[in-house]
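For this depiction, one protein chain was excluded, whereas all remaining protein chains were kept in their positions.
On to chain A.
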């Protein structure tokens, strides 16, 4: 296909040439020169190209063919076979040791070979060259790179000598330097001759070395030396065994020690807590009282002014009005075992807390309450053993004697701000071996030492004297003179100093003297069960009262061995007390939670008041009259203490007759009782 086209092109140029030669002879010379120039370097301006067209060089011996000859088709088949290749080459085959024709013959014929000097820029050769030249002369590297880039530019004659190109390129480089630079930048990194380098080193100033060291303190050491041999080992083993045996003996005592420690710890913590506020203790206490007074204003009003109006419409019966109720959270599970009013501060009373139950023995507690502050005790003492009895000294109201379930007696001094008793009996100093049921302060002895008595189930009545720092004991009487007897209660005669009564577990009451330790002055076969309380009358010197678990309350003349009065209260009687304001009034508490108040001058047979004051199933254990105010306090087995006001009927004075001044004073009270007794004596003698 290209062949005919070429011919056509040739034809047109020929025509054009002839036309130009004929029609414009003037311009011929110029044009020839231009054409020659064109032919030389083939640089055509656009104008000349379309004007002239291309002229082809014709070989001189080209055949001139006619049209018909040109159109004639000559069919030639081109094959890959070389027509000149020999067909019959025979070579000696060593394997078969004979000549053999070779079937495959080289069909390729080489007519011309020209080794080019162009190298592909990515080839190894190019790289090598570039590397070689680039190191020696940077410029050349650049040039070579540029040269290799060039082939697509229209500049001709690039195939000529490298030096010419370099020159030409210099010019081009000047024209547009940035393009070259950009290209160079785009180029992948230059290859460096890794064998051609020069080493350069420098050293900065070295910091002068400085030595620093420290040594930790070695772990502390100690020396130890000993000798081990058979006899030492043996001795130590024997010693240890002995120690163990001792420990076994002590084990019973140990738990209590631990408890003691615990309690001590507790107390210490309490102390430390209270340390910072000690300065304002007094103030805060006053404030507390004020707040309580406001809170319990109605109760305080009742305490002072309320009189049960309904009493006027009743003949004899009276009522009890509950006032404050005292409780303390930590004492909830303990039962009240004793109550004692402070004789000096009439609003102040002590409460002993513990347990009567042998199987439930634990710690005890000693609280001091004031009517002014029913919410929280003024003093709190925790004890190791149940507190069984309390007595406050009549004159020195800060001294409090306490008897414990474990047989110890102790004296607390409220002035000392300590949690431990000021005096405490120990096993060495004659402590009781059984619970101490009652303690009672006595008048100071001849050496003006304070002393008190105690009675215990172990049958001893002991006098305790406070000498300096210790309690000195003296056995006054041993109840087991005739048989084993356990003391449960005692009371000292108000006037006759040596005379006292002791109630026992088997129901007997002994009249004893402090001076005769070997015999009883009298023995009353009083009750069938344990005597819970025995008390002398406040006014009449001969009369005492006793109560027992056998439900009975009995009133006695100590000169007569039979009871003057007997009352059956239908429940175990826990405690009985004489009223301080009248010789004929007494009150008793029973296990069924009732308080019974009697006034013999009004009714010799029945109680003026029988009132249950606590919840069902709660047992009342103790009762005390306030020495001045017409109120009672009762303690129950849940740790509560209730205060109650006696209604007017219960403290009725004999009606004053008009114009007649009734005599007052103890004589009257004695007379009152005496009148009753005489009646009975008479009737008794009549019956007899």
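We take it that contacts are C-beta pairs under 8 Å (C-beta built on N, C-alpha and C of every residue); 3 or more make two chains touch, one makes a residue touch a chain; residues count from 1.
Operating definition for what follows: contacts and distances are computed from a predicted model.
If you had to name the missing chain as UniProt does, which of "Trafficking protein particle complex subunit", "TIF34-translation initiation factor eIF3, p39 subunit", "Dynein light chain" or "non-specific serine/threonine protein kinase" would it be?
Checked against "Trafficking protein particle complex subunit", "TIF34-translation initiation factor eIF3, p39 subunit", "Dynein light chain" or "non-specific serine/threonine protein kinase": the hidden chain maps to "Dynein light chain".
Specify the residue from the set A:88, A:117, A:202 or A:227 that touches the hidden chain.
Going through A:88, A:117, A:202 or A:227 one by one, A:227 is the residue touching the chain not shown.
Based on the whole complex, identify which of A:241, A:467 or A:615 touches the chain you can't see.
Per the contact definition at the top, the residue touching the missing chain is A:241.
Mind pulling the chain A residues that touch the left-out chain?
Residue positions of chain A that touch the missing chain: 219-230, 233-234, 236-237, 240-241.
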